[in-house]
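Excerpt of the complex: some chains, original placement.
Order as written gives the chain letters A, B and C; numbering starts at 1 within each chain.
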Amino acid sequence: MAPIRLGMVGGGNDAFIGAVHRIAARIDGEYQLVAGALSSTPEKAQASGVALGLAADRTYDDFKAMAIREARLKDGIEAVSIVTPNHVHFAAAREFLKRGIHVICDKPLTSTLADARKFAAAVEKSDAKFILTHNYTGYPLVRQAREMVAAGDLGELRVVQVEYPQDWLTEAADDDNKQAAWRTDPTRSGAGGSTGDIGTHAFNLACFITQLTPDSLAADIQSFVSGRALDDNAHVMLRFEGGARGMLWCSQVAPGNENGLRIRVYGSKGGLEWAQENPNVMAFTPFGEPTRLLTRGGAGMSNSVAHLTRTPGGHPEGYLEGFANIYSDAAALIRGTADGKDLPGITEGLQGMHFVNACVTSSARNGAWVKLG
Amino acid sequence: MAPIRLGMVGGGNDAFIGAVHRIAARIDGEYQLVAGALSSTPEKAQASGVALGLAADRTYDDFKAMAIREARLKDGIEAVSIVTPNHVHFAAAREFLKRGIHVICDKPLTSTLADARKFAAAVEKSDAKFILTHNYTGYPLVRQAREMVAAGDLGELRVVQVEYPQDWLTEAADDDNKQAAWRTDPTRSGAGGSTGDIGTHAFNLACFITQLTPDSLAADIQSFVSGRALDDNAHVMLRFEGGARGMLWCSQVAPGNENGLRIRVYGSKGGLEWAQENPNVMAFTPFGEPTRLLTRGGAGMSNSVAHLTRTPGGHPEGYLEGFANIYSDAAALIRGTADGKDLPGITEGLQGMHFVNACVTSSARNGAWVKLG
Amino acid sequence: MAPIRLGMVGGGNDAFIGAVHRIAARIDGEYQLVAGALSSTPEKAQASGVALGLAADRTYDDFKAMAIREARLKDGIEAVSIVTPNHVHFAAAREFLKRGIHVICDKPLTSTLADARKFAAAVEKSDAKFILTHNYTGYPLVRQAREMVAAGDLGELRVVQVEYPQDWLTEAADDDNKQAAWRTDPTRSGAGGSTGDIGTHAFNLACFITQLTPDSLAADIQSFVSGRALDDNAHVMLRFEGGARGMLWCSQVAPGNENGLRIRVYGSKGGLEWAQENPNVMAFTPFGEPTRLLTRGGAGMSNSVAHLTRTPGGHPEGYLEGFANIYSDAAALIRGTADGKDLPGITEGLQGMHFVNACVTSSARNGAWVKLG
């Protein structure tokens, strides 16, 4: 099948997440990058287009111009990846959605809840598909966990422990650290620092696997590094509808942690544990029996996750392959060959914004419980 | 040196923790068990005395009778181990303390805060030593961690994550499970279930290693098993004086966890992680450097913890040896050959009771912050 | 830069390693697959070409026809990947090499030592580059290990322990298991079973990291499954020039092992350990100091391996990314922008054939030492 023609907004030279999206789009050969508005700086946009081998007339200085022209081209882009800082997501997505171009957008959804609500309306109005890259839901064993919970293997859920520690912001970032700069700037990142950047991933993962509806949270957020405007550590207690409880910890100031997303779920009949840094194995314990190590591609995997792995067990697949699973599932959704039921979209995006908002609000109220959504 | 003559209150046949105390007392040969009031049931007290090889005239039906008579004997006990359910600790300890007999007491201190306060007064008034067996502080690498924090290896402390999950109460216990019976009974255990039984250990460990003063906590405690009178899961946010924050999770309903006490401490200069189930290794990461695995008996250990290990690195020492370290440090304190500065005592006992009380109070107030102590 | 035009021999529908090569070629966008002789069965070759989106006139039934025509096309392939069973490697490669088309070939080099020698001569005569996909050498931490050994961080090498256990051939394979069928057939695989399929990887990895010259080996090889013509388990003792010694174990009948390639190297000053199934971490111990965990993308990495990683530490990269590193380094070699000094080629291919031969010979001589090469 011919690859889907893809455009990109953001992701110019030096951008971390743009390069990741491009690899994810390439791994299964489902997309071909043909256009881009790769930077808000025209020179950089052009240079980045050249570096990526884009045609000159499909390298744009401005996402709106790109949306307008590509929509008119006979072989214009069918989908666009938006990989800018958070505050640009909505403005860019709107232009493509209204022209029927599918949008694959980095998380969190926006920098403000107000924008998020308008974003939801825009998605609602459009015929185009909208996918939010909560990429950790693309790991095969995360999907397996979701299935096992749904199948009742854990019984009635009681406790969800999720955490996402990193250490890269332990000290004040250097001035030229672009990744740190916008992530610690409220005008570009939004109200949440660690809560927005990684807490939303942890929260999404908990909801994705458990399929519980979050009810409320109580949070204590901190900025440990002097002069930092946004939180760099957050402690959160969670309540889910139906009585399950949880804790969420995210931190960017925990030395020794690179990208330590990890989840544990416990129910009346069993428990499971998965950690992103060694994602090819998951521990599952039926209560009263020995713990079993389930491996990606190994014994005991559900048929429905088989399409998410490319190699047999023991051939580790990682972050990029998990990300690619989002892209390839999105391709199937766009092509109409799958229903995308496991893909995160606008609902999850809004939920993430509510999470950040509730963390900030609860903490401002000294940890009072705040309703979610 | 002649072994210290030891008595025991509680710990008759079938008691788990009594047998542990006896092994801990034997490992280094510092004690000899010579007397006991091993059960509140006279027949069982006698049978247990026989099983342990105690002389008939030093097997008592009643701890008070034992205290009175042993205090008068020329070769009466010098110290007593109290290993009953919580609600008996104080009544028993009082009898020995007032007669100058050293007391080694299981945790938590008591079943009520009122008793705990009277207990503190009784210890204050006595010349005898009082040791509370927060045994996890006896692990060499826990002491090493405490030293490293004190030496500033982690910089200014910011975040403390401590957890203690188990799974043995995932289902309602059988009627004949004595361990479960008293631990889930408020009249014997006190106001806390998991918080009292294991939460106090986790809280104590966090305070022991960090030497931070806890300021307040916000808690959400649950009883997931129908009909259970006490909490079996607790989520707690912690604030320490000076600004450090923490989370504590304890659970007895987390399938796949046997005895999962684990602590992580992060500061401005580094982080460390230790888990009780594999206690011979600790991860230490100076910020910006590779993680180092410190092993009990291996390179990089402080001289001051050397006396806590009996074998070279690679010869795993465990729970019983850690417990024995408390007993052997207590022997040195009793003999006056060491100052016992690392031994938990009445202060830690009171602190634990405040912790349980604050958890229950905060949770009753829907997670409001409650001052500790 | 425009992608390198790539052809493929073998790798039709259902082939495992062909799909892996294609993903590896795509990940960094350095190649575009434009032609193929994907199967020895014409119908399957055509169907596979369609599935991969190849033009009809560039889907060939026969690798020789492909070599001839592509060499004449103005935009003919610049490089070809050969991913057939072993016995076809040489015949196919020869056709491309003699026409100046670069060859990327799966391992082991051939099915016979005689073919391997002719292969070496053909490579020698050609101006085209030849790369053998000992893909495990593409892992960043494997390259890091090689650098550390070369830098003397381990001192004088003494002991090399390498192993590669799998379990997929624990029982006789089903008749329709194509992967098993040719790998257990001497006419297609060669004299070695597990020794050829995975032992060569283990042997190559040991040589790659240590840069020691193997001197001789003593082997005891077995076929545990009744009726199997080739070895499914091998025990090998190794001697290297200069006095270092090693052991190599490969097995396809070790239940619980998926793809357990693992190496440990010890010298007079330190030791290191790396395992393929969790490839983002490597343990390094300077003698007398705590073990350090080096992570891909983390602290302490050599600058020269930085180009082999796409994401920061903590974002696991795996088998496909390691394979892609071989492809991307090959692209740089083909383009003349790098010297390919770390890429395995014909020398390593011959060395692998000598290894297989020596294993079989030594075992036939009841474990006598046999010279390598």
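In the analysis below, a residue touches a chain if its C-beta (ideal position, glycine included) is under 8 Å from a C-beta of that chain, and two chains touch if they have at least 3 such contacts.
Quick caveat, the model's predicted, so the values are computed rather than measured.
Sequence-identical chains in the complete complex of this entry number 4, based on the file rather than the 3 shown.
In the analysis below, only the chains that are shown with their structure count from here on.
Seen from the Cα centre of subunit A, the chain whose own Cα centre is farthest off is B.
The angle needed to superpose subunit A on subunit C by their Cα atoms is 180 degrees, rounded to the nearest 5. Between the Cα centres of subunit A and subunit C there is a gap of 35 Å. Distance between chain centres (mean CA atoms), subunit B to subunit C: 55 Å. The multi-chain contact residues of subunit C, meaning those touching 2 or more other chains, are 295, 298. Those residues of subunit B lying in contact with subunit A across their complex are 154, 158-159, 161, 163, 167, 170-171, 218, 220, 222, 224, 233, 235, 237, 239, 243, 245-247, 249, 251, 253-257, 264, 266-273, 283-288, 291, 366-369.
Within the complex formed with subunit A, the residues of subunit C that make contact are 1-3, 16, 19-20, 22-23, 26-29, 53, 166, 168, 257-260, 276-280, 295, 297-298, 310-321.
Residue ranges on subunit C touching subunit B, taken from their complex, read 283-284, 288-295, 298-300.
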